[in-house]
Structure formats: structure tokens, C-alpha cells
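One protein chain omitted, others in place.
Chain naming follows the written order as A, B and C, and within any one chain the residues start at number 1.
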Amino acid sequence: MTDQALMALPVSHGLIFAAALFCVGLAGVLIRRNVIFMLMSLELMLNGAAFAFVLAGAVHGNADGQVMFVLILTLAAAEIAVALALVVHLFHWRRSLDMDALDEVRD
Amino acid sequence: MQALFYITAIIALAAAARVVTGVNAVHALLHLIVTLLAVALLFFMLGAPFAAALEIIIYAGAIMVLMVFVIMMLNQGDAAVENERLWLSGRLWWGPAALAAILLAETSYLVLAGGGSGVEPRPVDGPAVGRALYGPYLLAVELASILLMAALVGAFHLSRKLRGRGRTQP
Amino acid sequence: MAGALIGIPLLPLLGSALLLLAGKRLGERGSAAVGVGSVLLAALLTAWVIAGFVAGGEPYTVTLGQWFSVAGLTVTPGLHFDGLAAVMTGVITGVGLLIHWYSAAYMAGEEGYSRYFGYLNLFVAAMLVLVLADNFLLLYLGWEGVGLCSYLLIGFWYREPANGYAARKAFVVTRVGDVALAVALFMLVGQFGTLHIETVVDRAWQQTPGTHWLALLLLIGAVGKSAQLPLQTWLPDAMAGPTPVSALIHAATMVTAGVYLIARSHELFLMAPPVMDLVALVGGLTLFLAACSALVQTDLKRILAYSTISQIGYMFFALGTGAFSAAVFHLMTHAFFKALLFLAAGQVILSLHHEQDIRRMGGLARPMPFSLACFAIGGAALAALPLTAGFYSKDAILMNGYALAGGTPAWFLALAGALVTALYSARMVLRVFFGEAVTRPDPDRRPALVVPLAVLSVLSLAGALIPRPLGDFFADLGRGGVPETVHIAVLAMPWLGLAMGLGFWRYGGAVRDRWQDSALAAWWRRGWGFDTAYQWLLIRPFIGLARANRDDIADGLTAAVTASGRAANAGLSALQNGRIRWYAAFIAAGAILTIALVGR
Partner (left out) sequence: MAEWLAIVLRVALVLGTVVGAAALLTWIERRLLGLWQDRYGPNRVGPFGVFQVIADMIKLIGKEDVVPPFVDKPVYILAPAIAMATLLLVFAVLPFTADFQIAELNIGLLFFLAMTSLAVYGVLLGGYASNNKYALLGALRSAAQTVSYEVFMGLSLLGVVLQAGSFNLRDIVLAQEGLWFCLPQALGLVLFLIAGVAESHRLPFDLPEAEHELTAGYHTEYSGLKFAMFFLGEYLGVILISAMVTLLFFGGWLGPVLPPWLWFLLKTTFFALLFVLLRASLPRPRYDQLMAFGWKVMLPLALLNLTVTGLVLL
């Protein structure tokens, strides 16, 4: 079955898709004030990067791309675990999820 | 099969756009899950079934569940949606959108300028990934495990503190 | 002998270190034991050393070792003991011991008891270093050391802002003299290449140029420390310190450091006759002006303070006329009777619950006969009535002064000063002890207070009998004949003053009151307006200048530096606004820029 799924694909299109996913995520991170939405946008960015890796790995026919994907996955898991703990903390503390309300980190 | 790729990609991007522009956190999350599933499908099409499975099991099945969990736990209600709508309104849109668009244009230009014809993706199955992980990338795996441990301890610590705070507050 | 000599300043220094480091744990009794004990030991050592010196008779030096050697100047300080040093150490340790003893009782119950004795011991150590130094640098060390202790002790009750002000004033005003002394030291190094006193004096005989300036600078230094015109203004204010401090530092010892300095380096002054005349003039003017001020003061301690200025003026006059022996002799006797007066005044003040205004005293003769006796003896010595120690010393000054300098204006001022001195002594004793009783005293007859007074009374009466070991120390400048009329005038002046005092007291009530209210009296009371003059001539213009210079071009430059730093900081901290989205936007912009620059 998997063999049939393969196709002749312009690699550039796949990369542009990855970049588009990344940029949509970036725009989300920049636009949203809600921490939850920022985190979701961050996941989009990670997926864009991950897709680029897997695509490159598939093009070259080696496993390195997927290895990087696994590492990105690990990173995302760790990030989300800590970030969500922080979000819960933040909400209990501030009664708000507004990231801009947290600007005392500058001091 | 190429058509399937484009359709999936467009679905992924459309869902991603809804994530970024949505006002209801759970709906946005569902769209994000759709994006993830679409990406998983793309992985599958690229001959990376292992990555596809991981994308679903871990990303969609665990990480996103955690996020839904937290959103439900905070349970902000309709006021949050209104608030979100308020935050999203106005001119704040244009700057970031322009930045992202410029970045996309640049990368697209670079990718297209690099040329490159259609290449037949070669499938890489799970065992190959496993051999690579525990071969040349062993150090990275160990580092990832350390990272996970750190995240575990960190998350645990944060939630512990919260519990202590809750106890002191009436 | 050498070890004993080092031990003299070392013992109070150790006592001071012990008191200042561990004073709190010693308690009052322990602090007093250490403070008085160390000076007692030093006094015993001094007595032994003096006895040895008198028996052997030869001056000697103990070298302490090399201090530093830089640019051809090697300083190897040592302690030098000769007749002059013998008198000074004897006065310092002897009077110092009595005042320590007195202090132990006087200061009982005060906060900072051990601190007090720590400072006092440090002062004694510094003063001993000052008088024993064979080197100008070591002398300067002691000089500044006593200045520091003076500052610390004037401001001993530092919770009162006025005391702190007085302490600062004393420090700053004497600093003027100290700077001159420091410049003199630099000149010495430049001219003679050494700071060793004897060497300097030896070389000074050979090469005269510049000696005038040197002597003048030394004089300014001495004037500052000894509260002579025009730097006398700090001493009356220095009475803010505890009374025993006034007795020890601001009457008996420290203020005579200037006299000692000139006496020690008198060869230099002899090379500069105009400066010698200046010294005499300064002394004459000071003694007369201060005596007049003392005449109208209402604060008991301020009377004594002006009296001290006046008496040191006598010493300067003596120095200026070349009667060095007489000057040092008067220094010694003055130490006795002025310490006696201060300590007796302290007893009176203590009995009246820290009342210092003589207008609220009176009729104390009956409740406090012992104090009256002390005051009478001290006042008599101050007024130079015959058979007191002060009589012999002041007589020597006036007679020698006339013999050496003739009827100069300074000498006539000194003569008039003798009259005024007797007058204010009489006024002081009469106002305090006779007339109507205004307050009820609470006499304190603790032996620790009484015994030192008794000893000092004896010394004030019989101090002149102490064999003068320095008799042959100074080259006598020769004594010409003194006319009989002069002698009679000198002898008559104190009696005349005393008679005037009694007369005014008994019959001149109305005159007295009018005089006290007159503008002239008020002017004198303010110390001839020196403070006001300095305020207008120096302090105000200086403050004005500082104000005017506040925003000058140099400030503008430094302000520009800080302002630019501040602006840069503001810009950067505007970037660091704590909003993660901004940071992310900057990262994205950076990425865009990098790609645009690199990816082609």
C-alpha cells in the first residue's frame, strides 16, 4: 500500500507547504494574546519545521529526517508539559491568559 | 496521487488558518488536530508511516489531549470568546501578517529559485528510523530523555507550588 | 630605657585598642580600669624615664625602624627624649592620668562609656607620639591623631546635631592649619631631603633661603591647632564635648601642640625674625581679644575656653619674643591650673544638673566650699597672683618679653591682657560662688572627683617648684635689664584687675548691667564677630561659587555622558518591554533580514 502512496512530487511544493505552515504559525504567535492560542500557533510552527525535515528525509531516502521529527516531537512534548503547567499557574495567579499582562519579566 | 497531496496540504493550511484566527479555543484546537491529521497523512504519503503514526499517537493523541484538558479545566466560558474577539480586532493584524507573508515570500522564492524537479520520495520505514536513532543519533536520544525528565520535574514542581498556594488561600 | 620610652605611647594605644574592640564586654568598671590603668602605667613609666633623664641628663633617640623609602626619601621614625619632651610627656601623662581618673567618675552611667575611654586613650597615645617624635612625619601622624580624637570627643554626644556641627567645625578649621603644616613638610623634603627634626634644624643653620616661608607655614599650622588668631573660632564651640575632654584636650594638651611645634623647631623661627615678630603679634592680639571675650561670656565653659585661647596667646607671645623657656614653663603651669578650673567647673556643672550659664549660678560658696577653693586657687593662678604657679610663668613671660623685645605693641597688649585676665577671673569666681543663690546644687563629693582636683590644686600652687629639667635646653637669648617701673607694672596688673572686679561686683551694679547689655559687650561675646565675618567672607562666597559652578561645562560633559547612557538604556529597555510577542516579532524580523542578506 505505501508504495502506491508515493508520487512524483515537486519537492519545492512540499517545502513551500512547510514554509506556509510555519508562517501561519508565526503569524499566530505574533497576533494572539491568549497564551493557549500562542501555544497552538507554536505547534503549527513546529509542524512546519517537522514536515520540512521528513520531506527532506524522504527525498534523500534516509532516516535522518524522521529522526529529527522524533526529536521535534520530544521537544514539543516537553515544551507543552511545562508550558501548560505555567498556563495553569498563570491563570490561577492572574485570572487571565493575556500574555501581554505578563510584561514584568522585563524587570 | 499528486492531487491528494495538494488537497491534503490545502486542508492543513486552511485548518491552520482557522487555528490562528479562531476565537473559541476548543474549536481552534479541533482545527489544529485536523491540521495534525492532515500532516500525518502527508507523512504517510511521503513514505514515512512511522512518523505519521507518531504524529497521531503523540501529537494528536497525547499533546493535544493535554491542551484540551487544560482548556477544559480553566473552563473560561463565553466571556473568553468575547474577550478573544476583542483582542483579535483592530490593526494588530497587519504587522505580524505582513512579517509572516514576507518570510513566506522569501522562503518560497529561495525554494523556487533553487529549482529542483519532481523527486520520487523513497519510503523509510520504522525500523530504519529506529536504527538511526539508536545508532548515530544515540546522543540526541539521551539528550531528549534528559529534556523530558527536566520537563517532567519542571511541570511537577510548578503544579506542586500551585497546590501549596491553593492551600494557603481561603 | 629605650623600651620604656616606646612603652609610654604604646600602653595607651593598646588600652584604646582593647577598649574600642572589646569595650562592650568590659563593662563600666572594666573600661575604667583599662582606660585609667593604661595611662597610669604610662605615667609611671614616664616618671621613671624622666627620673633617669634628670639623673643622666643626656637627650637620646630610639629608632623604631624604617617606615618607607621612596624617591630618595627614607623615613626612619624614632622617639626622641629631651628636656622639652620630658616636660610635655610629664604634663600629658600626669594631667592625663588625673583627668582620666576624674572622668571615670564624671562619665559614670553615660552611654558609650568604653568608647569614651577608648577615644581618650587614643588621644593620649597620639599626643605622646606627637611630642616624642624625632621626625616631622611621625609628629604629623600624632598631630592628625589628636585632631581626629578631638573631633570624636567633641562629637561624643553625637545624637545632638549641634555637637556634630561643633566637631566638624573644629575639624575643618584646624584642617586649614594642618594643610599648611603638610605643605611645610613637603617643603622640608624638597629643601632638606629629610624629615628628621634634628637634621632639619642642623641643615637650616647652613642654608637659609626659604626658611621664612617654612616658618610661616609652621606658624599657620601651630595657629590652627592652638586656636590662635585668626583660626581661634573652633575652640569655644569645642566645649560641646564632655568637660573632662575640654580639660584634657582643649586646655591642657592638644591646643598646646602648636606651642610645642614652634618650641621644637624654634631654630627655624630664629632664622626668620619677621616671622618671630609675627608670632609675638599673633600671640599678643589673641591673648587680648580672647581675654576681652572671656570677660563677657555667660557660659562657664566658654569663659574657660576663651581664657585658654588667651593663655596660649601668652605662650605664643613668649615664643615670638624668644622666651621659649618661659613659654614652655607657662604651658606646664597653664596645664595645671586650667585643668583644675575645667574639672572644678565640671563638678559645679554636674552638681547643677548640667547647668552651664553663670547667670543661673551664684551663692555656691556655702554648699560647695571645696569647689570654691579649687576655683579660687585656679583663678588666682590664672590671674597670676603671687605665690601661684601662674605668677611665676606669666611673670617670666612678661619680663623676658620686655627684656627681649622691649615695649612693642604686643608687649603692651600682653600687659593689658594681664589686667583683663584678673578681671574676668574675679568675675567668674564671684558670679559663681557669691551673691544670691539661684539654684540649689546637688554636690557630688565622690573621691574620684575630689582627689584629682586636690592634686591639681597643689600643682597649681606649687607647680613652679618643679625642677625645670629643660632649664638649659633652650639657648637663652640673654636677658637685658628690665626697668623697675616695668616690673612694678607687671606685678600690679593682676591686683588692679582683681580690685576692679571686686569694685564692680560690690558697687557697680548699674554700670555692670549697662555694660553687659552694650553693643560692644555683645560683639565681644560673639568672639569679636569672627564667626560672622568668616560666614560672610568665606563660607557664603564659597557656597555661592559652588552653586554657580553646579552646572558648568564640565558638569555638562559628564551629564551628557550620563544622559546618553540613559537614552541608550531607555531605547534598549523600550525594546525589552516584557511582551513575548514583541520578542518573537523581532526574531522573525531578524530571520527575514538574515535570509534577505544571505540567501541569494
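In this section, a residue touches a chain if its C-beta (ideal position, glycine included) is under 8 Å from a C-beta of that chain, and two chains touch if they have at least 3 such contacts.
Worth saying up front: this structure is predicted, and the values here are computed from it rather than measured.
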Among B:I11, B:V68, B:A97 or B:L148, the residue in touch with the chain that has been omitted: B:V68
Touching the absent chain when the full complex is considered, from B:I56, B:L88 or B:A151: B:I56
Contact footprint on subunit B, counting only the chain that is left out: 24, 26-27, 30, 33, 49-50, 52-54, 56-57, 60-62, 65-66, 68-69, 72-73, 75, 125-126
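Here is the rule we use: only the chains that are shown with their structure count from here on.
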Comparison of A-B and A-C by number of C-beta pairs in contact, larger one: A-B
Separation of mean Cα positions, subunit C and subunit A [Å, integer]: 83
Separation of subunit A from subunit B, taking each centre as the mean of its C-alpha atoms, in whole Å: 4
Sequence positions of subunit B contacting 2 or more other chains: 95-96, 99-100, 103, 107
Residues of subunit C touching at least two other chains: 581, 585, 588
Complex contacts: residues of subunit C adjacent to subunit B: 581, 585, 588-589, 591-592, 595-596, 599
Subunit C partner contacts - residues on subunit B that touch it in the complex: 95-96, 99-100, 102-103, 106-107, 110
Complex interface listing, subunit A residues touching subunit C: 26, 29-30, 32-33, 38, 99-100, 102-107
